[in-house]
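Here's the structure we're looking at; comments come further down.
One protein chain omitted, others in place.
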Amino acid sequence: MEEIVKTLFPLIVYFTAIFLAFNGVLIIVAYTVLAERKILGWIQGRIGPNRVGPWGLLQPFADLLKFIFKEDIAPDKSTKFVYFLAPLVALICALMPIVVYPFGPPIKTIDWSFLPYGLGEGIRQLPLVIADFDVALLYVLSVTSVGVYGIALAGWASNSKYSLMGGLRSSAQMISYELAMGASVLGVVMMAGSLSLTKIIEAQTRYPTRWFIIPQFIGFIVFLIAAFAETNRVPFDLPEAETELVAGFHTEYSALKFALFFMAEYVNMFTVSVMCSTLFLGGWYVPGLSRIFEYGSIPYAIVSHIAFLLKIFFFLFLYIWVRGTLPRFRFDQLMSFGWKFLLPVAIGNLVFTTIMVYLGIF
Amino acid sequence: MEPTLASYLALSGILFTIGAVGVIFKRNAIGMFMCIELMLNAVNITFVGFSRFYNDATGQLFVFMVMSVAAAEAAIGLGIIIAFFRNRISVDVDDASILKN
Partner (left out) sequence: MITTLLFFLFAGFAIACAGLMVYHKNPLYSAISLIGVFIALACIYMLLAAPFIAAVQVLVYAGAIMVLVIFVIMLLNLEEDKPLTRLRHLYLIGSILGLVLLAQTLFIFYAVKKSPQSAQEQADAGLTLNIGRAMFTEYLLPVEIAGVLLLMAIVGAMVLSRRLKETRLDIAQKEKRR
C-alpha cells in the first residue's frame, strides 16, 4: 500500500495541478469572449449581450451549449482526416504552453508533515508552476509556432478557395512575424541570462528598475505587435478577414469544430498576455510587496497571483481595445511592415542591448 | 530494461533506411526533399544519443550545425523547386532531364 501511494503520489499531484491550471485558464478564456463582446459593445455605443443570466454573465455557457448541439457538417469534397485533425492541432498547441506559466511565487510556510507515509519529507516549497524547466521560453515559442498547422491545414482540407487563401496567408504571416518575435525576446533573455521563465522573473526582482519594460521598451513594443500578428488578431487578422475571405480558414467549419478554433484563438491571446507580463512586467512580482508580507508566505503568494492576473487582464483588454479601434492591414503592407520595419528594429534593439550588457549598464 | 545506446542507434538506422529508400522511390522533388530531411534527422539521433551517453555537449553542437544546414537547404531547395515549377509546370524530377538528349 505504502509503495503504491509513494509511486502514485507525484502523478496525482501533477494531474491535480494540470487540471486546476487548465480549468482556470479555460474559464478566464470563456469570460474573455464575453468581455470582448461587452467592451466592443461599449466602444460602439451598444449594450452587448445581456439576456442570459445577470448582465449576461452566463452567456459563455449558452454559447458552448449551442456549439455542442449544432449539426456537424463537413464539406463533400473535403479531405476528411485532415479536416478533423486541424482544429485539434490548433487547440492542443494553444493549450500546451500552460504547463510552464509561473502563476505565482513559491509558498514556503506550509508544513507538509501531515501527509501520510512521510510523503511530506523533503518538500521545502510549493512552486506555483507545473513544470519549471530549463528552456521554458523556447518551449512556448516552439509549441505556439506549431499551432500554425491547425490553420494552414484547415485552409487546405476545406477544399474551398477562401479557406485556401486564409491558410496561405496565415502560414506566410506566421513565418514572417515569428522572426521579429524571437529577436525581440532575445534582449530579455540576454539581460536575465536564462531561458527559464521563473529565472527571468527572479532576474527582474534583482534588477534596479524592477521591470524589464523600461530597459527593453523597444523590445516590448516589437514583441506586442508581432504577438498580435501571431494570434491573427486585428489589425493582422488577414487569415480570417471577413470582408475579403468570408471567414478565411474556418469558412467551412461549423459546430464544435469551429468552437475549437475559436477557443484556440483566445487561449493564444491568453498565452501572449502571460508572456508579455512575465517577460516585461515582472510576472507575479510586485515591487515593495516583501516589505508588507514575508516572501514565501501565503498572503504574499495570493497578492502576487492577483497582480499577475491583473497584468494579464490588462493585455487582454488591450487586445479588445485595439480590435475596437484599428482597421485591418492590406497583405502587402503586412509583409513589408514585418520584414522591413519590425525585424530591423528588433535586431537593432538586440545590438543595443548587447552593447549595454557588455558595458555593464544593463 | 532501460533503452541503451544500441536502441537509439537502431532507431536512427531504421529511420535512415526509410529516408534513403524514400529518396529513390519518390518521383516529385518535394517528396525527395522531405526524405533527405528525414535522413538528416536520423543522423541527429545518433549525435544526441552519444552526447547523452558520454555526457559531452559536442554532439549537440553537431546537431545544431546539421539544423542550420537543413534550414539553408530548405530555403535554397524550395527556391529551386519553385523556379523549376515555373518553367516546367511540374515538380517531377523526370522532367528535369532536358540535357539528356
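Just so it is clear, A and B label the chains in written order, and each chain counts residues from 1 on its own.
As a convention for this text, a residue touches a chain if its C-beta (ideal position, glycine included) is under 8 Å from a C-beta of that chain, and two chains touch if they have at least 3 such contacts.
Since this is a predicted model, take the numbers as computed values, not measurements.
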Can you pull out the displayed chains that the omitted chain is in contact with?
A, B
Where A:95, A:195 or A:267 are the choices, the one touching the absent chain is A:195
Per the touch definition above, residue among A:21, A:91 or A:143 touching the missing chain
A:143
Residue list for subunit A contacting the dropped chain reads 82, 85, 133-135, 138-139, 141-143, 145-146, 148-149, 152-153, 155-156, 164, 167-168, 171-172, 174-175, 178, 194-195
Touch list for subunit B against the chain that is not drawn
1-11, 13-22, 24-28, 30-31, 33-35, 37-38, 41, 44-45, 48-49, 51-61, 63-65, 67-76, 78-83, 85-89, 91-92, 94
